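Every protein chain except one is present and positioned as in the full complex.
Lettered A, B and C in written order, each chain numbered from 1.
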Amino acid sequence: MSTIEIRKVTKQFGAFTAVKDADLKVEAGEVVCLLGPSGCGKTTTLRMIAGLERATSGDVIIAGQRMNELPPQKRDIAMVFQFYALYPALTVGQNIAMPLHYEGLSKADQDARVSKVAKIMHLSEVLDRMPNQISEGEKQRLAVARAIVRDPNCFLFDEPLSRLDVELRHSMRGQIKEVLTGLSKATVIVTHDQLEALTMASRIAIMKDGVIEQVGTPHEVFAKPTNVFVASFIGTPQMNLVEADLRSFGDGKADVVLAGQPLNIAADPAVSRLKPSKVTVGIRPRAFTTVQDKAGDTIAAQAELIEPMGAETLIHARTASGGDIRVVVPRDKRVKVGEALHLRPDPRQTHFFGEDGRAVRA
Amino acid sequence: MTVVTKMKGFAAATGFAATLLTGGATYAFADDVTLTMAVPDWPPTRVMKKFFDEQYKPASGNKVKLDVDFIPWPDFYTRVNASLTSGEQKYNFIVSDSQWLGAFVEGGYYRKINDLVDADPDFKKTMESIHPAVYNAYSTYPYKSANLYGFPQFPDVLVTYGRKDVLCNDEEQAAFKAKYNEKLPCTGDEISNMDWNTFEHIGEFFMRKKGEKLAGQVLDDDFYGIAYQAGKGYDFSTTSVHTFMWQHGGNIWDETKAPTGHAEGVVNSPESIAGMEHFLKLLKYMPPVVKTGTMDIFVSDQLFREGKVAMNVDWVGLGEASLDPKSSKVSDKLVFGMAPGLRGADGKIDHTEQIGGQPFVLTTWTTPEQTKEAVAFVKWWLSPEMQNKFAAAGGQSAIKSVYEDPKYATYRPWNKAFAESLDWQKDMWHVPQFFELLTQQQDQFDLAITGKQDAKTTMDNVAKFQEDLLKNAGLIQ
Amino acid sequence: MRLSPDNWKLAILVGLVVSVLAAIALPPHVSFWIVGAMAALVAAAFVVNAYRRKYYGGLLVAPAIAVLFVMNIFPLLWSLGLSFFAYQSNQQSIRFIGLANYTKVLTNDIMAPANWGALVNTAMFVVLTVTAQMIVGFLLAMLFAKQFPLRKYLLILVLTPMMLSVVASGVFFSYYYDPTFGILSYVINAITGGQFILMDSKAGAVTGIVFADAWMWSPFVMLLVLAGLVSVPKYLYEAAAIDRVSKWRQFWTITFPYIRGLMMLALLFRTIEAFKLADLVILLTKGGNDTMTISYHLIRIANEQNKTSEGAAISYLMLFMVIVLTNLYLYIANRRSQGD
Partner (left out) sequence: MAENNSIWEALGFRKASGVGEAGWGRTLVVAIVSLIYFLPVLFIIFTAFKPQDAALAVPPTLSPTSLFGLIPQQFVFTPTLENFGSVFMRSMTPGGAPEATGFDRYFFNSIVIASSSVLLALVIGTLAAFGFSRYPLKGNDTYLFIILTTRMLPAIVVIIPVILMFRVVGLSGSYTGIILLYTAFNLAFTIWMMKSFFDELSLDVEDAARIDGSSDIKVFFKIALPQVIAGLAATFVFGLILTWNEFLFALLLSGPDTRTVPVAMNQAVSSGGRGTDWTLLAAIETLFLIPVFLVTFFLQNHLLRGVTFGTVKR
C-alpha cells in the first residue's frame, strides 16, 4: 500500500521550530501539494518524509510503517529535487539507472527500464549526453525520469518546476500530472506556486510558519478557506479582506459597518453565534457585481486604477474611508477612472472571519 | 668560462659598494678595523669572543672590532663553503676543520701565512710554541709541509669518559678480577693505561639487562659497557677507524708520500684490515643504536650522560655537558683517562689517534691593514696568559708552556689526559679531495658497522676508490 | 626609428650599445649599475608599450616574470650552463666539455652506481611517501568531510604537523625511533620483551622515513581533498540516499569527480616535493641502510664536494624526470576531464 502519513510531526532546529505538530495523510494515487510562502516549513516537512531530516517528535508513516528511525535508503521512496540533483559525472542514461543498482537487475533489464522511462520522458535522444549538456527542460524531465524508473512507496517532489520558464512549466505540469495519474502512488509535491498546486494536486495542504493551516481539495481551499491566511494566499487576484464591525445578525443576514458604510449582507448562519465584534469580511474580487445605485447591500467606492487582464478587467477601487477593494469585471464592462461604483458582494461567496482569524462557518 | 671569472671579478671590485649597501664589515677606515669571523656556535668560540671584547687592547691604537658570525655546528660547513666558493668574500677569519685546508687553499681562499711568520719574530716564536703534532695538523698543507695556514682555536683529542661509581665499585671490581684476572680500571691513570682488550672486557662485563644489578643497584633499563663513535655522518666513524688502523700498524693513504705513495695495498693492507676488524669487534658491546649506523659523537656522549654506558671514548670538546648536573646524570661520578690503545709485544701501549679540533685561518681578501691587526690578535690569543685563561674557562691549549704547567690539569678533570694524548696525535688528509675520500669511506664503514659487509671487502672498496680518485687527481702516479 | 617612450626596439638597441660600452670602458662595479639601468629602461619601454596597446596581460604578468627571472630562472639557466662545463666551485679553472658531465654521471664507474642507487631510492620514496600521503590525507579528509561539533578545533590539530619545521620534527622522530630512549622501542619492548630497533634494516629505515614524511605532509593532501569534499553539493548525497545508491558507488560517481582535480593538484605538488626529499633522510639515517636519495646525494656532490657542474648535470636529469612525470599527470588529468 503506497500511503504517507505524518502524525504530530515537529521539527526543531535549536530554538527555532520549523514544523509544528503537522498532520497529513496521503492515500495511494493521491497527489498532495504542500503549499506555502517560503520559509513556511513545507520543504522541511518533505525532507522529514524522505528521511533527510529527522523529526524531533511525531511519527512518519510510509506504507503503513513507522519510519522515523530509518535512513532515506530504507524508506523506498523516490524524490525529485528542486535543483534536480543530477549526478554531474554521469550521462543521462547512467543518471536514470542509478536507482536501479540497488535492485540488482541485470544489465539488460536495467537498459530496458531506462529506455522505457526515457521514452516516456522524451529523453531517448540525449541518453549519452552529460547533464551539463542538456537543456533545462530536459534536466527537469531527467530528474522525474530518475524518480519514476523504479516502483517506490511514494513520490516526493521538491519545487520541481521552479527553475523552468513559464511555458515549460505549463507543459511540464501536464506531463507530470499525466505520469503520476498512471502510477497510483502517494505523492507529495512541495511548491510555492498556487497555480501549480491547484492544477496538479488532488488535495492541497497550506502551511504557514510551520503549521498546516488547511488541507483540502483545490476546490475546498478556494471556496472554503479556514482562515484569513488561506483566504488571502489562495486565489488570484487576492481575496479582499476588509475589517468590519459586526453589529447584529438576523434572518440569515448580518448587519455590519464596513469601510464606514453600514451594510446588510447575507452571511453563513454560523455568524449568528458571534457577539457584536470586529470581524474580517472576505470577498473574492470576482464575487462582486456592480450595480447602478446604492443599496443596503452595496459598498460604495471609486475606481482608481484599471488593469485590463484580457478576458477580464481588474479594478482597484477606493472606499470613502480609504480602503482598497479589488474587483474583477468582465471585459465588456467599461469603467472609467474616478467613476463611482456600487459593489454588491455575492452572498454565497462572502466569508466571515472572527477576531481570531478563523472562518465562521457552519 | 668568462661568465664565472667575470662575475668573480665583479665581486672583488664591488667590495666597497657592496659594503656600503649592506652595512657589511669587510672594509674599514684607517683607525677603525673590523675583522669578520665565521665560527661554529659553541663555548670555545663564545669564550674567545668574550675575551676579545672584554680584554683585547690593540697595541696599534686602532679601534679593532671582532664581528663574529656564530653559525650552528650542523650547518657550519655548508654555510662556510657556500660563502667561500660563491665569492661572497665575507669573512676574514674562519674556524676550519683541519682537513678542509687543502680544498680551500687550492680554491684560493685561505691565506698562506709564511710571509707573516717570517716577518715577525714574535709571531714565529708563538707558532713554534705550538705542540708539533697540533702544528702539523692545524697549520700545514700539504700535511707536514712547510706551508703554513692556521692557528689553533680549539685543539681536541679523544679521551675516555668513565663512570667512577660503576668502575670503582668493590663488588664489580672483585667480579671483574675473578672473571678476567685483571684489575678493572678505576682511576684516571689506570684508564690511561688501559688497552683495547681491557676495554673490550669492560664492554662484555657491563652488558646488563633491565632488572639485573649494577654496582649493587637494580637497573630499571638496559645498561651497556662501552661506546665510541661509529656513525655515518661526517667523520663519525673515520676518526675511530683511523685510530685502530694506525695502532695495528696499518695506514691511511699518506699524502706526505705523494705522488709515489699508494692507497691500494696500504689502506687494505692486512694491518689496516686488522684495525678495521678490531674496531668492528667491539661494537657488539655497545648500545643498540650503533646497529642503525647513527651512533655519532653526540649520540654516544648523550648515552654516557644519561648513564647508559660505563665508558665512552669521545672528544674532550664535549666534556662540559657531562659536568653540568642539568644535562648529565653522571656529573658527580666522572673519571677521565686517555683513550685506550693497543698493547704491543713490549707491553707498551700505542695510543696513536686521529686528532680533532679546529684551527682558524685568514682569508686571502683580508686587506694588509686588517692582516696587521689580525696577526696582533692571533699573537695575543696564543699568548700563554690568554691560553691559560682560555683553558680555565673550558678551552684547550696546544701551547707547550700552557699544557705542561701543573695547574693546567686542575682546570678540568680531563686536562691531564688531554696533555698526555697530544704526543700521539696524527691527522688525516689535507688534500682538496678530502670530502670525496671521507664520504666514500664513511659510506663503506657504515656498511661494515651495520653488518652488511666484512672488514676486508670494506677496506678493499675504500682502497680501490681512493686509488682511482687520487690517480685521476694526479696525487698518485 | 621613432623616438618615443614605448619604442622598445629602440630601447633594446640603446640599452645594448650603452651596456657593452660601459662594460668595456668602465670598472665593473660602475658598469653593473649602468647595465641595470639599461635593463630597467628596456623594461619601462615594454611596460609603456604594453599599456598604450592595452596589452594588459603582459602588464599584469610582468612583475611576476621579472622577480622569477632574477631570482629563479636566471640561476636555473646559470646552472644549466654550468652543467656543460668542467667546473668545481672551489677551483678557479673552468672549461667547456659539452655533454661530458651527463655521460659521466650516468656511466662513469665511480660516480654512476651511487647516482643510480640514489635515483632508484628516490623513485621508491616518491612512490611510497606520495602514496602514503594520498591515502592518509584522503582518509583524514573523509573523517572531516561532514559537519560535526568541534570540527574546527579538531581540524587544526591535524593540520599542525605540516607547520613544524623539518629540523624539529626530524630530530624528534629520531628520538621516537631511538632504541634506548625512544617511545616506539619502549612500547614494543614492553610487549615483546625483546630489543626492538626500527632503523637497523633498510625496510625499517624506509618505514621510519616514510612514516615521518607522510605524517608531516598528509595534512596538505587532506586539506585539498577536504576542500573537494565539502564542495560536493549536499543534495547530490541526498538524492543518492533516496536512490539507494551504495556508499561505494556514491563515492565513485559523486564524490570522486569533485575531488579528482584537487587530488591531482596535491599529487603534483607532493611529487615535486618528494623528489626533493633530503632533510628527513639526513636527520634520520644520513643515507644509511641504503636510503640515500638523489637530493641528499646532490647536496653531497654540489655542496660538500663542490663538484658544481656534475651536480648541475644530475639535477637537470632529475628535473627532466620530474617534468616528464608531472606532464604525464597533467596529460592524464586533462584527458580524463575532457572525457567528462
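What we mean here is this: contacts are C-beta pairs under 8 Å (C-beta built on N, C-alpha and C of every residue); 3 or more make two chains touch, one makes a residue touch a chain.
None of the values given here were measured: they were computed from a predicted structure.
Here one chain is not drawn; of C:G15, C:G208 or C:G228, the residue touching it is C:G228. Interface note for the absent chain: among C:S79, C:N115, C:N289 or C:Q305, the touching residue is C:S79.
Only one residue in the set C:L16, C:A40, C:M71 or C:A203 touches the chain that does not appear here, and it is C:M71.
Take chain B: the residues that touch the chain left off the picture are 7-8, 10-11, 14, 17-22, 24, 41-44, 46-47, 50, 67, 69-70, 72-75, 78-79, 82-83, 85-90, 220-221, 296-299, 301-302, 305-306, 317-321, 323, 325-327, 329, 393-394. Where chain C meets the missing chain, the touching residues are 32, 36, 55-61, 63-65, 67-68, 70-76, 78-79, 89, 140, 143-144, 146-152, 154-169, 171-173, 175-176, 180-183, 186, 215, 223-224, 226-228, 230-231, 234, 237-238, 241, 258, 261-262, 265, 269, 272, 275-276, 278-279, 295, 298-299, 302-303, 308, 311-312, 315, 318-319, 322-323, 326-327.
The criterion applied here is as follows: only the chains that are shown with their structure count from here on.
If the chains shown are joined wherever they touch, the resulting network is a simple chain of contacts running from one end to the other without closing. At the centre of the protein atoms shown, by the Cα-centroid criterion, sits C.
Distance from chain B peaks, on a Cα-centroid basis, for A. Looking at contact counts per chain pair, the maximum sits at B-C. With centres set at the average Cα position, the gap from chain B to chain C is 37 Å.
A separation of 60 Å divides the Cα centre of chain A from that of chain C.
Counting partner chains per residue, chain A shows two or more touched chains at no residue at all. Touching chain C in their complex are the following residues of chain B: 1, 3-6, 9-10, 13-14, 16-17, 77-78, 81-82, 84-86, 103-104, 106-109, 221-222, 231-233, 287-289, 291-294, 303, 306, 308, 432, 435-436, 439, 443, 446, 450, 465, 468-469. Listing the residues of chain A that touch chain C in their complex gives 50-52, 71-73, 75-79, 81-83, 85, 87-90, 94, 98-99, 101-102, 130, 146, 156. For chain C in complex with chain A, the touching residues are 233, 235-236, 238-246, 249, 253-254, 256-257, 340.
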